[in-house]
Each structure stands twice: as structure tokens, then as C-alpha cells.
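Single-structure report; data block below.
All protein chains but one are shown in place.
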Amino acid sequence: MFGSVFYISQMLHPQKSKRGKGKKMSKLITCEEAVKKVTSGSRIMVGGFGLVGSPLSLIAALAQSEVKDLEIISNNLGEPGRGLGVLVRQKQVKKAIGSYFTSNPEVVKAFQDKELEVELLPQGTMSEAIRAGGAGLGGFYTPVSVGTKMAENKEERTLNGKKYVFQEPLKANFALIKAKKADRLGNLIYNQSARNFNPMMATAADVVIAEVDEMVEVGEISSEEIVTPHLYVDFIVVKGGN
Amino acid sequence: MFGSVFYISQMLHPQKSKRGKGKKMSKLITCEEAVKKVTSGSRIMVGGFGLVGSPLSLIAALAQSEVKDLEIISNNLGEPGRGLGVLVRQKQVKKAIGSYFTSNPEVVKAFQDKELEVELLPQGTMSEAIRAGGAGLGGFYTPVSVGTKMAENKEERTLNGKKYVFQEPLKANFALIKAKKADRLGNLIYNQSARNFNPMMATAADVVIAEVDEMVEVGEISSEEIVTPHLYVDFIVVKGGN
Amino acid sequence: MNAKQYIAARAAKELKNGDIVNLGIGIPTLVADYIPSDVHVFLHSENGILGVGPSPDPEHIDPNLVNAGKLPVTVLEGSSFFDSASSFAMIRGGHVSVSILGVLQIDAMGRIANWAVPGKNVLGVGGAMDLLEGSKRIIVTTLHTSNQGVSKIVKELTYPITSERKVDVIITDLAVFTVKEDGLHLLELSPGVSLEEVQQKTDAPFRVAESFKNGKEVMAQWL
Partner (left out) sequence: MNAKQYIAARAAKELKNGDIVNLGIGIPTLVADYIPSDVHVFLHSENGILGVGPSPDPEHIDPNLVNAGKLPVTVLEGSSFFDSASSFAMIRGGHVSVSILGVLQIDAMGRIANWAVPGKNVLGVGGAMDLLEGSKRIIVTTLHTSNQGVSKIVKELTYPITSERKVDVIITDLAVFTVKEDGLHLLELSPGVSLEEVQQKTDAPFRVAESFKNGKEVMAQWL
């Protein structure tokens, strides 16, 4: 016998444990339940390139909640009144770390009014820093931004005759990501260019909540096509689901 | 009109160029042709975890060639007389960088006889260093091996209260990798645990030669399931092909 | 053909079969329309696409498929999708053959500013620095002067620099320059443009390349 290394029929119909250890392993929750986990002052990674691949149902639920003083790590901050732009408008965001906020004029205004702190990173440095956070690295050297304003407060180092700047890893308390499909274990696949920052963010937060278009049975996503293995995903909400 | 940003029927039936720029873009070559590109003294990454996912036809062709003084970057060095073990037996390898060579007693003997230099890295540090090489990074800090013999000649640094060692990126002149399928452009997918080091090595060498079980038409591997995009692959040989 | 279209068409002539090409926003985007029919390139978009195709008809727009300018696109056969870290690993690792970029300023050494304006809050950088650092070859496309007639090719940058890395080719409506160790070399005049006009409208010093072609010779190449 092979013990009970995960055997799917058992998980889908969990038995009462003889020793009290058994628990239902379903990761499926509602947006409301998901957002209740987030506390004010949290650092949250939010997937998406603009609104594409952004977990809009989770963001809408956050906007309905009382949480504030959030530190958001996301490439952009939505558009005025759309996506993360709603949280900015409602002054729920204290600080934003990302690569391109100019596309939302309300972000520019909030920054000027000193209502919002901003930390800017080149897009490749940002995505790599998130990956490094998830991969347990202490930081890395990138040639990008050497000699520019973006490197002003960063360590510069010459390695093999080339100049690099040091970048620390990025981690967060929560990651809110968007995927196309999840199976019941939490394995994820994405939709075309909506993949973007989501797979890295799934690796770099204490609690990862994935919003998906569709939930399927285990086995419907093949072992070779899974992009985010289930160990990275703590909770799943279905888009628009309550 | 959208210019002629790659349009598949044109590539598969290349037209004579009016301006002499057109060239046949097929990447398919024979093992013999592939190996002729490799010169003595080259640094070569070779995919595989043991013999699994190792480009055995390309290695066999290398063993038939006169090239020597090779510097091999590979997790292991095959088995006695099998895979890279043949190159070791034929004294074609000058130096090996990898994580686990003990499984081939002929490697141990060659090392003792000072016929083979060995540089050892923890397996995760090695795979990350290859990724870093392909990703244009100057190096990274890993917590793995701090305080051990493996870190003896490496820079140690404390970041956010935790100790790390610095690891340089790994690059090579050639990468010989193994995939399950290539399409005619060079997009690759792998076979289960035969994936291992191959996708990273595809990114980190000047010339990448992929040995595949099967060559398929463009479009037969879907955009979402491609693991190695074609821009990383210079040449393709079909397993056992001459 | 207006000035911007001319620049795009001229830039397209720089592309070679098999090139992996990243097109910036503005004039660079227009380049796709002028790639010669016998030159087959692959368009890379830094948000995670290799193999970008033409814009879709309005009824075929897929909200999950946009380019780095956040505009709807299509993909061609053989395309692939990947995450942002992988996409920028490609760029930084030197796997993109050519990036065609817009600029605010170019200096006498061929370094550019294209991401921020002095005196304004810096709230966006995007992938500009990554592309400039990592692409094997950089082609800059720009109008030679601003709307106010101020030269974009300057002795020293007054806008924040994007990278210490020099670009390779500068293509304007008036001229084409290559960048060498010692600075800018004038390679071509556009049809109908005189050397004097370029000298007058270029703040930075430049040399005339040995292989220099005047407007007439360039015109002949287009025919």
C-alpha cells in the first residue's frame, strides 16, 4: 500500500478522521469571505497589466469593505473609478509599489496631495523582485536602471566589468490574482496576456487568493499545462461569485 | 496591411527575396551537423537529471567527434559508459560544473587522477544560476549553503537579518537540450520529469540545440502550453536522426 | 506618406528575417505596417507575448489579449504566452533582437531620455529601461525637432536619462544616424533634405559617415 498520499476520491469526499486530523480541504470561498481575511495596513500584491488579468471581483469586494491603509504592489493602479482605481478614489491605499501609475490621473493627484506614497520600479525589475521574493532569494543584481534616477538610492556594483544595481525581493501578506481556470486543488492556468504578473505573485505572499473564471474537476487541467501548482494557492473565488 | 510580421505559410515556403535578405528559416539539422558547430574547449550546458531528459543522440554524436577539453555544465555526468559518461571515459571533458557526480564512479576516478576538474553547486543554486545567466542578471543571493564547505570561497552577506551567499550567473557557448516536441519554429514542450534543467539551459547559451522526439507543424503546440518559446532555440535535431 | 509614416517605413527597412522585434508606443507601432513582405519577423510584447499579430476587427476583440500599450491585438500561429518575469528575462538576457523606441531626447553620444519629463512627478517608468538595456539592437524613431522646432538631438540631455547604454540607429524625418564610439555619424539624408538643414536642426555635433548617402541616393533606394 502507498499510504494515502493524496488520493483524489478521498479528498473530494473527505472522511471523518479517526484521529481528528482530517479536515475538508476545499479552497473555494466567496469574495466576501476572501476580503474578510484582509486587514487594514496589509501589503497586498494585485495581479494584472492595466485591467487585463486583474482580479476585479476581489477588488470590488475590497472596495465594499472597511479596510484601509493598504500597501499595494501592482504594475498599475487601474483607471479612474475602475479596478484598483476605485480603492485609490476611496483613499484605501496608503502606498503603491509598481512600474506605471501615470495612466490613472487620480493616482497622480493623490500623490501630489500627499495622500499616496509611490515607489517606482522598472517593470522587469519589479517582476523579477516578486519572483525573487517567492523563490527565497535575498536579492539580485540587474543591469537595468544603472546610472538613472531609478538607481539613485540603490547599491551599484561592477561584476565581470559590467555595472549592476542591487534589488531586494518583494513579498506581501496577500496576493490577489486572476486566473482562467482552477481545479479543486488550486492548480491554475491563465488566459493569454492576462497571465502577466499573476504567476509570480502567487509565489510571493503569505495568503494567495485566486479569482478564476471557472472551477473545474481535478484532472481537467493536465499536469503539463498547469502554470501555477496548487501549493501556491490558498483560496479560490469564482469571478462574480458571492 | 500588417507588413509581413511572421505569416506562417510564407515561412514554410520561403520565397526568393527581392532584396536578397530572405533566407530559409528551418532550424532542423542532423546530429552530425549539430556537433560540427561545437569546437574543442567550448563550455556546454547539457540538460537532464541523470539520463532522464538528457539529449542522448547529441551526446552520442559528440562522442563520435574529435572535440575535447570540454567544460560541461550538467547536473550529473551520466553513468559509466552511458550519456555524458561516454565523454568522461573518452577524456573529452576537462571540467564539469554540476551538483551530483558521485553516481558515476568513473567521474570520481577521473577527478582523483586529476584528469577532470570539478565545480560543485547545490542543485537549486545551480539551476537558479543558469536561469540568472539567461535572464541577464549579474548574480543573486541565496540562503542555501551558508556556513558550509560549499560557501567557503563565496561572498557572504546579511540582508534583512538573514545570511546569504552570492552566486554568479552561469552561461555557456552551447546548450544541448532534450524536449518532447518541437514545432518548425522551435517552440518546445517537454515530457514529465524530463523537463528538469532543459528550459533554463535553453535561455543561457549562445547556441541552443534541441534534440526532440518529434517535430510537428506550427500550431500543433498551443500558445498556452509552449514551455520554451522559439526565440531560445537555434537548431533542432530529431532523436536518433542523422 | 506623412513624416511619421516615412520614419516608420525607414525603420522597417532595418529589420532582418527572423528578428525578434519589440515595438514601442507611437511611431514604433507604425513600423509593423511597413515591414517588407519578404522579411519575416516575430513581434514580442513585454506583457508576455511572442508572435503578436495585427489589430483585431472591433467584433473580434478579446479583453485578455492586449499589447504593452494596452491595445487589443491578435496572435499569429506559433505564438506563445508567458509571465512578466519570463518576458523581462528574455529582454534583459539579450534574446530580443531589436527594439524600436520613441524618445524625448538623444545626446551626442547616442544615449536617450524617453521616460520622464523634468519638473514633473515621476510616476511611471514601465519597461523602457529594460528594453533599452537588454535588446541586442536599439533603433530610435523620432521627429527631428519638437513642434516648437527645438532639436531632439542635443549636446547633453536635459531630460532624465533612460540608460547609460547607447542606441544603435537614430531615424528621424530628416536623417538617419548611426552611433559609434565617438558619437553620431550621419548616414543618410531623407529625400529633399539638405545637409545644411540637418546641421541647423541638430544641436549635437555629428560626423558625416564615409558611406553617407544624400537625399537623391536615398530616394533611388526607395524606388
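Per-chain residue numbering starts at 1, and chain names A, B and C are given in the order in which the chains are listed.
Here is the rule we go by: contacts are C-beta pairs under 8 Å (C-beta built on N, C-alpha and C of every residue); 3 or more make two chains touch, one makes a residue touch a chain.
Please read these numbers as outputs of a predicted model, since none were measured by experiment.
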*Over the full complex, note down every shown chain the hidden chain is touching.*
A, B
*Touching residue (missing chain; options B:27, B:89, B:131 or B:230)*: B:131
*Among B:92, B:142, B:187 or B:223, the residue in touch with the chain that has been omitted*: B:142
*asked:* Give me the chain A residues in contact with the hidden chain, please.
replied: 1-8, 10-11, 15-19, 21-23, 25, 131, 133-137, 183, 185, 187, 203-204, 218-219, 223-224, 226, 229-232
_Footprint left on chain B by the chain that the document does not show_ = 49-50, 52-53, 75, 99-103, 107-108, 111-112, 118, 120-125, 127-128, 130-131, 142-150, 163, 180, 190-200, 227
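Note that only the chains that are shown with their structure count from here on.
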*Centre to centre, by mean C-alpha position, how many angstrom separate chain A and chain B?*
31
*Which chain C residues sit where two or more other chains touch them?*
75, 81-82, 88-89, 91-92, 133-134
*Residue list for chain A, restricted to those that touch at least two other chains*: 128, 142-143, 190, 192
